[in-house]
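The complex appears here minus one protein chain, its other protein chains still in place.
Chains: A and B, in written order; residue numbering restarts at 1 for each.
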Amino acid sequence: MLSKPFSRSVWAVEMADTMSETIVIRAPIGDSVERSKARRLANGRGRYTDDLCLPRMVYAAFVRSPYAHARIVSIDASAAARAPGAVRVFTGPEIAAIVEPWTGEAAHLPNLRSPPQYPMAVERALWQGEPVALVVATSRALAEDAALLVEVLWEELPAVTDPLAALEPDSPLVHPELGNNLAFSHQVGRGDIGSGFAEADHVCEQTLYFGRHTGVTLEPRGLIADYDPTLDTLTVHHSHQAPFQMQMVFARHLGIPEQNVRVILPDIGGGFGLKLHVYNDEVAVVAASKLLGRPVKYIADRVESLLTDIHARDHRVTAKIAIAADGKITGLSVDDICVIGGYSNTIRLSTGEGMLVLMFSGAPYDIANYQATLKVPFQNKNIIAMYRGVGQPIAVTVTEHMVDLAARAAGIDPVEMRRRNYLTDDQFPTTGPGGVHLEYLSLNTCLDTVVERMHYPALRTEQNTYRASGVYRGIGLATMVEVTAVGPVYYGPAEVGVSTIDGCTVKLEQSGKVRVITSITDQGQGTEVGIAQIVAAGLGVPFADVSVVSGDTAVTPYGGGAYASRGIAIGGEAAYDAARTVRDNALSLAAAILQADPRSLDIEDAQIRDADTGTIRMSLAELSKIGYTRQDTLPLDVQPELSATRSFNPKVPAFVANGIQASHVEVDTDTGFVTLLDHWVVADGGRLINPALVDGQIRGGVVQGLGAALFEHIVYDENGQMQTATLADYMVPMACEMPDIDVVHIETLHKDNKLGTKGAGEAGTIGAASAVLNAVNDALAPLGAEPIASLPITPEIVLQALGKVS
Amino acid sequence: MKAPPFQYVKPQSLAEVFELLGEHGDDAQILAGGQSLMPTLHLRLSSPTVLIDINGLDELAGISIDDGQVTIGALTRLAEVLKSDIVNAHLATLSRAMPHVAHVAIRNRGTFGGSIAYADPAAELPACMLALDATLIVQSGQAKREIAASEFFLGLYETARTPGELLIGARIPIDPPNRVNSFLELSRRHGDFAVVGLAATANAVGDRLEDVRLAFFGCEDRAKLAGRAALAVSGKRADAPTIDAAIDALTEDLDPVANLLGNSATKRHLAAVLTRRALGELARGVGEATHA
Partner (left out) sequence: MHDRQEIALTVNGEAVNRTIGVRQHLVDFLRGELGLLGSHLGCEHGVCGACSVRVNGRVVRGCLMLAVQADGADVLTIEGLSETGEIADLQEAFVAGNALQCGFCTPGMLLTSAELLAGGQPLTRAEIREYLSGNYCRCTGYQAIIDAVETVLAQRVGG
């Protein structure tokens, strides 16, 4: 057991049980059990992708475009090919010859346009960092040396780097064949936004800017591609989140039969969505292995990572909120310009950021009149795709900032403002303004809880006392409504081939111990442990009797892997069903052995028992041994089947979870520096399988959001040159500036699965930045400062808001 | 990224170092702590033909005190400077600055001389040398030179040390009994280079400040003494009008360079804020000295 209680389940709301069977929720479900894998990692025995070496393995380095937009006039690789240790140099056309291009389009979004993309630039490079040549050598250092000898003749072209200018008719074009730079646009709404604003007593408007981010997994991206020409098989050891996706991609785009492609995940040093994607440099490496017939290793270094790992956020949102005198919101409009890179990201699409802003803005509130528009311009910058939260941090920040603005305009306390406008219990189930089905959100419970946890009235009193002495502290709230466990409704119609189903095999072995093979994957979040807990509970064995295997497409059931906080919500269901099936099968066998009715038996603590009295009839080990090795003692018609595989397909389009965060800050109004004093989270992600692991996910997610609030910003200059090329410039949160984070859980059980779990991995990131922005503005409001509406909040921005610096 | 190819040599004597510098000139680089050089090599921003590893020259390390002067050898690790009883007893500015310098692991290898010779405009030690009126000692095959700190920092990563010379140490007068000081650094995260920083020293004479030195870092292309601002305060009590006068004068002393951490106006403003705070601290120090 982990060493101390991490959170309390404050309120468990049991929704109507629509399942016909009994669902068994017992220990170790709900226990904060330790991850045994953590012991291995804490002793330096992790085996990450770069730790693996294969026979005859060679190393890849890339030549990348130094320009945001340039035509490749010629490439002379002859000197590079002769460099010490060089094995081969590949250019874009050579790789393109054996790779089917892909697009970032979707069948259900006909107005999402993105031309075909090859692994390496063939005619033009569309962002600084796009690969144009691949050097393979006997070491990474030698490959880099050789890469410097590749002579590329460039013709620099005008770069499209400003979101608004990109949409002007006279803008240079990223893809001339498309006629303009608008990759996608969309609109949602309901009610009558015009009357919503006309009848209002206050209307507030704001344009908010969201800096571009990247995920910065400490272990950079990487893979070892190992193609065997004698068998036409490909094995890829990949630092990735979705191995079956990559199996499909490699098979389809390299023309290798899919049953011959195997993707294996070593230990992975963080994912956060970054490692969910198809990267063109990675596909190029696989192509190189195919052409060479030997293993090729590529590990992105940190500069390459910052330059070419998918980016995220980068929105400019104009929002308007209308309220009546009593604070009731009568209308909300949101216009989002959300840039993407040179292409829309394939499979996962680059539209997620913007679409989730449209769908989730205003979600917690009773808003009849809503309009949201999205414009997605291409830029000559790196690809935008899915990073923890995907647009929801923006939706929350926009919404909660506007609610606070309106509250201030009407002279209403922000807590009271939310009470007046939240959807109430009796309004559920309902549809949010953006069209999302909301089954039930524990909004007021979460608000009440956070108000209590932060001692809100006392904190306000204290704030006033400090203000009187010239110290400016602020309190900010951020209500979160988020989608988790995104199901087939998003990816299915897109026809991108993503599996939204996940599966689990539970295998009882002769020893009576249990091996579990799951299609979900684990990059540190501990989902493997949750799976083991679920199986232990479902089957009736001690947690220590269960081991879990994941991350090998030749071994696990077919499934989606890790994305959209779905590991336990979906993978856990499959594990539960598989465990119950094995339990039922084991009891069938026991019944045959014991000449009893299987319904009179149960398994608990690895013993077959009378269900009524608990009396032990035989051990599970004994049963398994008979089932596997003593079939001679069984009646002829008995077929022991002590393993089972089950999948889970979510029946709802998505699970919706909610919560609230609060931030307490102090702003030094002379220097503009913000100190994070306290942070609270109340999260309702349904049932917690392992509270300690969930707390870890929430805190880690919050700190990424705090990074968004104060530090992180990928900056390009007007020529599309990256200015934040190292970790000295792209500032990630370090321990000193981070507060302790109070986490409390509410468990409103999800009713469309058996375990009642929803998903928790992204909640921290979704609300944290918003809470800080609101807290900073709360601190500065009495000084007559212009509301700050830009992330990250730098000291300069604070000083400008205070009018101390122009 | 991996470093480009180079030749490596670890001389056993200073004479050997100078010979190598003479032979290779700009193609050679000195490897001391490596905390600044190695990143530039790994980022392939620099391609020296020869790396001269001076870590074997034990005579260049050490902190000693003699006749009112502290001598710190260039090869002294920053961790040693931080822990040094001599520094902590006699050089308050340096003592206060050291915890701001990078992080534990960097200080364990990084050297005192390396930080000063590299002269990053946002680094703490060059400003400390200015505030403490230190003398930097450089040596070549031919001669030893002593250069006042106020004449040492010339421009962006540029010092008065010529390519054939090695910085071998600094000599710093110990704090007089009436020394008052302030060290303020604004950095986005602990251990980062400064957005703006100020190392301020003065001597309390009666209720006035004399010999005021205001050394800014993170503002311009090098650490810089704000001479006019210091003049506005010297010989005076650090009361509100005097402090205001110093802040006014500051606009003539500093012409901040914009970077990712702030534009010129912001840096100018922050420099003024730090000046006000530092002078306030100096004034309180005078008050304590007066009542001591």
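Everything below uses one rule, namely that a contact is a pair of C-beta atoms (placed from the backbone, for glycine too) under 8 Å apart; a residue touches a chain by one contact, two chains touch by 3 or more.
None of these values were measured; they are calculated from a predicted model.
Among A:N43, A:Q595, A:T613 or A:T633, only A:N43 touches the chain left out of the display. From the options A:D301, A:D552, A:E604 or A:E622, the residue with contact to the chain not on display is A:D301. In the full complex, chain A contacts the hidden chain through residues 2-4, 6, 32, 34-35, 38-39, 41-48, 50-51, 141, 215-220, 267-270, 272, 301-302, 523-526, 692-693, 695-697, 699-704, 726-728, 732, 734-736, 738, 740-741, 764.
Take chain B: the residues that touch the chain left off the picture are 1-10, 31, 34-35, 38-39, 41-43, 50-51, 53, 55, 79, 99, 102-106, 108-109, 189-191.
Throughout what follows, only the chains that are shown with their structure count from here on.
As a whole-number value, the distance joining the C-alpha centres of chain A and chain B reads 44 Å. In the complex of the two chains, the chain B residues touching chain A come out as 1-5, 39, 43-44, 186, 188-193, 195, 260, 262-263, 265-266, 269-270, 273.
Note for the complex: chain A touches chain B at residues 140-141, 144-145, 148, 301, 303, 670-673, 710-711, 715, 723-724, 726, 728-729, 731, 733-734, 736-737, 794-796, 799, 804-806.
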